[in-house]
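Structure incoming, see below.
A single protein chain has been omitted; all remaining protein chains appear in their positions.
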Amino acid sequence: MSDLATPKPAAAPALPRAWPRRFILWGLALAALAYLPVLLTERMIFGIYLSNMTLLNLGLSQVNLMLIAMLGALSLNYLTGCAGLISIGHAAFYATGAMSAAVIGTQLGLPFPLVLIGSALAGAVMGVVAGLPSLRVQGLYFVLSTMAVHYLVAYVFLEYQFRVFDVVGVPFGTPSLFGFELSTPMRWYFFLLALVALVYAGLSNSLRSREGRALLAMRDHERAATSLGVDVRILRIKAFGLTSAIAAVAGTLYAHYLSNATSESFGITFAIQFIAMIIIGGMGSLKGSLIGAALWLLLPSIITGFAAGFGGGSGIVGSMLGEHRAQFVQLIFGLLVVALLIYAPGGLVSIGPKVRALLGRWRKG
Amino acid sequence: MMTLTRKILPTRSSAYRALLIAAPIIACLGSAPALAQNTPQDGVHPDRVDWGVLMDLSGPTSASQSIWVAGLQDRIRMVNEAGGVHGRRINILAEDNRFNAATDRIAFEKLVSQTPVIAISGMGTSASQVALSPTIRAGKVPIVGTYTSTKALSEPVSPMVYNGFCGYKEMAQAGVGHYVDRLGLKAPKVATVAIESAGGKEYHDFIAEAVAKRGGTAHHITMKVTAVDVTPQALELMALKPDFITIYGVPNTAILTMKALQQYGVKIPAFGITYLGAPQIFTAMGPEAGANYTFASCFTPGGSDTLPGNVEMMTFAEKVGRTAIREDINYVAGWVAGQMISEALQRAGREATRAKLVESLSKGFTIDTKGLSAPIVYTPQNNTGPVLFRMFGYDHATRKFTAFGEYADSARYVQ
Amino acid sequence: MERAVDDILLSIEGLEIRFGGLVALQSVSFTARRGDITAVIGPNGAGKTTLFNCVTGMYTPSAGSIAFAGKELTGLKPFEIARLGIARTFQNLALFEGLSVLENLMMGAYGRGRSGLLEGMVRSRRAVREEQQARARALDMLALLGISELADKRPGELPYGAQKRVEFGRVLMQDARLILLDEPMAGMNAAEKDELVALIRRIRSTLGVSFLLVEHDMPVVMGVSDHIVVLDFGRKIAEGVPEAVRRNEAVIAAYLGADAPEEALHGMPGATV
Partner (left out) sequence: MLGQVLFSGLALGSIYGLVALGFVVILKATDVFNFAQGMFVVCGAYLAVTALSLLGLPFPLAILFIILGAALMGMGVHAALIRPLSGRPILSIIMVTIALSIVMRAGIEILYGPAGRTLSTPLPSGGFLFAGLRISQLHLTAAAVSWLCMLAFGLFFRFTSVGLLMRAAADSHEAATIAGVKVDAMNRLAWAIGFTLAAIGGLFLGQLQIVSTELETIGLLALPAVVIGGMQSIPGAILGGLLVGVIEQLASTYISPKSADVMIYALLLVILLVRPWGLLGQKAINRV
């Protein structure tokens, strides 16, 4: 274990120059990411069968849904963590994306790339509308206005579903991107991985450009940003439009991945989970959004796996795990969020350096 | 796993690293029990066979679905205590879908490939049934004993799907037929009180169809799942003056409707769907309002008769300390599903595989519940399962369910 | 004092602002000439910062007009005023904590760029060019201020004096024609003050920028200003060259009560806050 716990021990002198080493590591990381879906599907490595718990009770669908959630978390963190606009309306943008995909794809039968573009546009428009109250109100009041927007969109979705489609939900076909059919989880994985990488790169690029920096400035000190010539009102609306376009695309993908969506799929708890993700990962950190989404989507399953492993035991804990495993998982999860909020307010990205410092000390001493 | 971790490990920032340091530790812990045995593809082990259950155990419908799972597990426990099937213990892997289609997909995939099971029961979330139905129909894992059935999954008939609960269509036909005949109606005027959900609308359509056949009219009245006060609905019912009411929804839907009608001194008979058959629902209504309420069921609730199936279930439930829920209709339904599981495995033979199970079931089979349910017969042309119904009321004095007639009586209503 | 009309950069006429029943500024009128360092002084609560906020558009005056290079400012939004060429610092530092020192300075170049969020995402040619220009200028500015080594630090990690410089640098990055400094000397030691005064003079002479400053440190004000406006309880009570203001009876009265000796103004403590 110990050599794993210290990430790059004696390797440094062997490769003195920084960039080739970095190159190799990137290559290895890409190889690992490319191999991951194979591992999760075949569930064996070098011919050795791996048990479910060795793979942490994870499956490929989970990873795919995590990647979709990452899009949502990235966009929400960009909006909330970077631009300082708190929104509980993220489920509404997902729903907007799903709805426009249903109109463009399922009803009109247009090809998938058009569906994606259309839902991004619809999401952007919806985002601008949802952002308009920010011209009048701020802080908590604005949070509540996004919540109101959520209920309005949820209602529209419900009416749309009941009037146009069957009672069991809105159906979505198998998407096809220029001949590449997203028919298996494996294909989805590579498509989503590329998309997440693209969105991540785009958002972090924008934060290192003129207006993106202005967003951060506006979050930190609105009056100072204004005095530098930043029109914060327009900038806010722009940020809203951009992030909800991303969220809407994520919603489209989510609906297509599940192949059937109902209005219940996009409830207020759906929106809240994105807030939890960015808080867990780290507000204002795009990397944190990825970590938060990964944790939120994967951890319940990991806890469930362990709960199942120990479920056979006797006594109070055993019976609790046997009878109420689902509740137990929720309990652990809620407590974890509380603990993180109290002890790691900067999210998991903020404890990284602390852990490294601790490890460094441990290695030396 | 270790190789994998090491590959990713140094590439990301420190936080990622911290996270990934934890992963191999967890993995090592996890692999300890895992190394003890090698999991074969179809969930059949030398000493046990794994069988999956996909139900809502912590979401909004967990109140009824978890009781169904309890019934199923108790029946399996009884089977296991008697030595299992073909010398193998049945091991139920119950996955929680939290009434969420995404969680359901993850759990389904898990039961198909991660912790392989021979077959799956339950699938209580209709939205995800629809979403998963192409996968199920084209896949290898049969669904034996569904908790709810959607058209997408059950039509056309497939050797991969066996309904295990009372169907809404037949329920509507039997209920409408029973009440029209009992009240001697010519052109019945019926009101459906339903929660605003997909299923509610579907059920209303079945009722409307059955009522139309008898020359009557049906009205749809909706209610929120979380309603606290149903004055508007009660007023609408009073204005409508239907001959009888049919209720679809959660226990609260039935309780509030009946209590509100009682408040206004209106005595219109009503029947609920099978899921709304629990002693607590009747006790919450109170004797007066409860007297007008019955529910349509293809299962016989615990304690309502002394047929062997019922006695067997009540005795075992008492033994394992389930006295609080053994009279709930969901418990009975789960118990019957448990019996379906053991008999299906019996048929699959000593060397059971998924393929053998599907093959043996597809020839058709019958479950003899010894009076605990309507006849359950599956044929290659029809996997609907129980289709006959009885109405059940509740005697507040004796705290026992009382049945109206026999299952066979409803045969003339059901097509 | 006579002033040529085309020489006037900022002209304030009958400025008045009320908050509810409170009159914060009452018919204040003065002008600031191009190339001048104009100081606004007065006791606490005299309305100096309020005046700044009116000029920069943060407050909307109840009456009066503010003209900048002949253009009316009242009714304009703060960012529009900033884009016309008026920059300001804040009484309590207003740095962006989430950005590095270098990025703080680069924010100063915001008004000169045109690229938007989407261009930034895809790194369009224009976005990259603007980025490189801003970076180069910010690095130059850091060198000019002598704090190149702080480029990657966060403002919160720096001592107060260094933070002041960063803010000053950010203001200079704006290429403004008029710079409003709100108590630039507060919290600085004597050496730092001298340095800043020298810097302000140098900037004025090399870039031709005009300054309007609020300051409590009398020796600095008397030393650096070309023109001084004195406010008390929201009214202008005096105006003129430093020497004239120093001798003004009303000013002395305002600061120390009617009988205070003239010398008191010389040694006025720097921070009366």
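In order of appearance the chains are A, B and C, and numbering begins at 1 in each one.
In this section, contacts are C-beta pairs under 8 Å (C-beta built on N, C-alpha and C of every residue); 3 or more make two chains touch, one makes a residue touch a chain.
The shown structure was predicted, so the numbers you read here are calculated from the model rather than taken from an experiment.
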Touching partners, among the displayed chains, of the absent chain: A, B
Contact with the hidden chain (one of A:Phe270, A:Phe306 or A:Phe328): A:Phe328
Residue in contact with the excluded chain [from A:Ile86, A:Ala214 or A:Val249]: A:Ile86
Listed residues B:Ile67, B:Leu93, B:Val180 or B:Ala218, member touching the removed chain: B:Ile67
Among A:Gly109, A:Gly139 or A:Gly179, residue touching the chain not depicted: A:Gly139
Among B:Leu183, B:Ala212 or B:Leu235, residue touching the chain not depicted: B:Leu235
Contact footprint on chain A, counting only the chain that is left out: 80, 86, 133, 136-141, 143-145, 147-152, 155, 158, 272, 275-276, 279, 283, 320, 324, 327-328, 330-331, 333-335, 337-338, 341-342, 345
Contact set of chain B toward the excluded chain (per top definition): 57-58, 60, 62-64, 66-67, 196, 222-229, 231-233, 235-236, 251-252, 255-256, 263-265, 280, 283-284, 286, 325, 328
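Convention: only the chains that are shown with their structure count from here on.
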Chain whose averaged C-alpha position falls nearest the assembly-wide average: A
Most widely separated chain from chain C, with each centre as the mean of CA atoms: B
CA centroid of chain B to CA centroid of chain C, Å: 73
Sequence positions of chain A contacting 2 or more other chains: none
Residues of chain C whose C-beta touches two or more other chains: none
Touching residues (chain side chain A, partner chain B) in the complex: 1, 4-5, 7-8, 25-26, 28-29, 31-33, 35-36, 39, 41, 43, 45, 49-62, 65, 158, 161-162, 166-169, 171, 185, 254, 257-262, 264-265, 282, 287-288, 291, 294-295, 301-302, 304-306, 308-309, 325-327, 329-330, 348-353, 355-356
Residues of chain B touching chain A in the complex: 1-19, 21, 23-31, 33-35, 38-39, 57-58, 62, 93, 96, 98-102, 105-106, 109-110, 113-115, 126-131, 134, 150-152, 196-199, 201-202
Interface residues, chain C side, partner chain A - complex: 56, 58, 77-79, 82-83, 87-88, 90, 94-99, 103, 106-108, 110-111, 113, 115-123, 127, 130-131, 134, 170, 174
